[in-house]
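What you see is the complex with one protein chain gone and the rest in place.
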Amino acid sequence: MRQATHILGFDTHGQGLIEITRAVSRWTAGQHIEQGLLTLFCRHTSASLLIQENAAPEVRSDLEAWLARLAPESDAYAHDDEGPDDMPAHLRATLTGIQLSIPLIAGKLALGTWQGIYLFEHRRRPHRREIALHLIGD
Amino acid sequence: MRQATHILGFDTHGQGLIEITRAVSRWTAGQHIEQGLLTLFCRHTSASLLIQENAAPEVRSDLEAWLARLAPESDAYAHDDEGPDDMPAHLRATLTGIQLSIPLIAGKLALGTWQGIYLFEHRRRPHRREIALHLIGD
Partner (left out) sequence: MRQATHILGFDTHGQGLIEITRAVSRWTAGQHIEQGLLTLFCRHTSASLLIQENAAPEVRSDLEAWLARLAPESDAYAHDDEGPDDMPAHLRATLTGIQLSIPLIAGKLALGTWQGIYLFEHRRRPHRREIALHLIGD
């Protein structure tokens, strides 16, 4: 049994979903583990991690529009030092979650056919985001 | 230290919560691991995984009614090819999450007294759903 850890960095360019399946799969494949568990952990509270459909792009735009209604910028928040998108970013990250663990079976992540891994940026301005990875298996 | 992986399949019959605690516990017990970590991963984006109270059934019906208000079928979505329940299914799965990891202590999943593991079907039509399982420990 072995394990490996890594920090993946991504530059975001405003609110939205960035597919990171390829970057994550490439690092995982490089560890030469056949069976195991991969954990992704987003080191931020205004960006999140999400498994979502990777086919129809409308799923992602509908999701963004719905989150914008559920945690709107127009609400009054006590925490608004960094602008009106700051507190909604924390709320949207709370809803969608910041950690995922995915089994590795026969050398492949056990993602379903239509599942992609996404980094979800909730702030309007560009940010450097870090995802900590942990892989264990043999 | 050892590990085991498995795919559990379930047939769903419309929207609602299906308790899968017994099926999951049975597979886990069969691996003869005393201390470890069990991970469940739902291979879909319109069904989800949830720990919820296993006693009062009203908790589940209240939860379903609340999700139906939070992500209603009556909203206008760009993604509606598969019917009005398609996009709300993605939203409800996003809210409730698709992955769970549960410690195994002294040969038992560390679930609380009132906790059950549920597969949450968000589509109206029957589906075949797959849960990938990963267990590591000794």
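As written, the chains take the letters A and B, and residue 1 is the first residue of each chain.
The rule we apply is simple: contacts are C-beta pairs under 8 Å (C-beta built on N, C-alpha and C of every residue); 3 or more make two chains touch, one makes a residue touch a chain.
Worth saying up front: this structure is predicted, and the values here are computed from it rather than measured.
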So one chain is hidden, and I want to know which residue out of B:Ala4, B:Leu50, B:Met87 or B:Leu133 touches that hidden chain in the complete assembly. B:Leu50
Touch with the missing chain holds, among B:Ala4, B:Val24, B:Leu37 or B:Ala89, for B:Leu37
Determine and list the chain B residues touching the chain excluded from the picture. 1, 35-37, 50-53, 56, 58-59, 61-63, 66, 70, 95-97, 100-105, 110-112, 114-115, 136-138
By the contact criterion defined above, which parts of chain A meet the unshown chain? Give residue numbers in ascending order. 1, 3, 5, 7, 37, 39, 41, 43-45, 70-71, 75, 77-79, 81, 87, 90-91, 94-95, 97-99, 101, 130, 132-134, 136
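Assume only the chains that are shown with their structure count from here on.
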Whole-Å distance, chain A centre to chain B centre, using C-alpha means? 20
